[in-house]
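Removed: one protein chain of the complex. Kept in place: all other protein chains.
Moving on to chain A:
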């Protein structure tokens, strides 16, 4: 994270005269709410219809019967849309002390702290990142928030939106489809390579931290992009349900890397559907970190639709007190000579629960497909638990699936070795855990890796004392 000063403006007074009721829907989800969202956003007819169809589906679909218990969700309790400029209802005094302390320890600048804590939602990054955005635009890359993209690029939008994660996919995808707001829209034209990662930071302005974000990324033939979503610092939100959808299209010979570390506060239930479709010789890489939220369900998927398509998912899940991390990856091989690799690192401690849940599917046409799955789990104490639930299916005779899994705790020998050189028990434990997660952290951009390490260290020092 940068330590530059962000000019903060007092937006909340700017909207003083507005009729607030116009910009905030009533609690609960009804057809009226959805029409209202669409009307406030001044959306085209087809999007309203799409939302309404999704709503119908949402009402009839059951919650999935696997994974962490979610029956306590009461969909009538939530407010589904608040216009961002009015979201500033949270007061700094109300932000939990633990979150404030973490901000301080990480050295996050004031303006950013308030933004991350949901105290301000206006954070004009456009000014700061102007040059960066200019370069991106010069190359013909479209990088907008999803709402704006719908207005500015309606044809491109309509061609791809909802094509990979239809609202029929699961109840939370249906929910997202009817009330979505915010998220990122990226289009990288044919052959364009972006040297530096695109960060959602660059265009933080209004609706980034939505509860129901919708992200759509299209990487055209031969193009190459690395997108970094969010940041590793803890994000506090009073909204307790988050259901996002991410759709990514990786065309022929293209490459996309999507890096994210979710660190929601532990009152959040985070349910995200992430899916990429990869065409001939394309490559999709999910770098997916899960250290926050109370209940997290996230299984980034790659559909390897054409020959030589490649899918990679490197992920970590760290579950502490009162946390359930149910994470993994899905690799669906539909064409010959496709390749996938899953590396999953899980850590549970202080009574946390961390599960790996994954699917590798080799279809009848996926001749000579190869998959490699590596799941390693570290359980730090007796109160914590972990399960590994892999599903590997091959429908042809020439493909190969390799699966390797380990579960361990920290060995006394290792601790003794490190301590015999002067490290305290806490430092030694921390070092072993960081080393365990290294295959993930090395994939992150430098500043994120540094911050993640810092953050996990803070966490460890809390638990070890």
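Keep in mind that, in the parts below, contacts are C-beta pairs under 8 Å (C-beta built on N, C-alpha and C of every residue); 3 or more make two chains touch, one makes a residue touch a chain; residues count from 1.
Keep this in mind: contacts and distances are computed from a predicted model.
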Record lookup, UniProt, unshown chain, options "Glutamyl-tRNA(Gln) amidotransferase subunit A", "Molybdopterin-dependent oxidoreductase", "Fe-S cluster assembly ATP-binding protein" or "Sulfate ABC transporter permease" -> protein name "Fe-S cluster assembly ATP-binding protein"
Among A:133, A:156, A:432 or A:450, the residue in touch with the chain that has been omitted = A:432
Using the definition of touch stated at the top, determine which of A:60, A:76, A:97 or A:412 touches the missing chain.
-> A:412
Option touching the unshown chain, where A:305, A:423 or A:449 are the choices = A:423
Residues from chain A at the interface with the omitted partner, ascending | 411-414, 416-425, 427-428, 431-432, 434-439
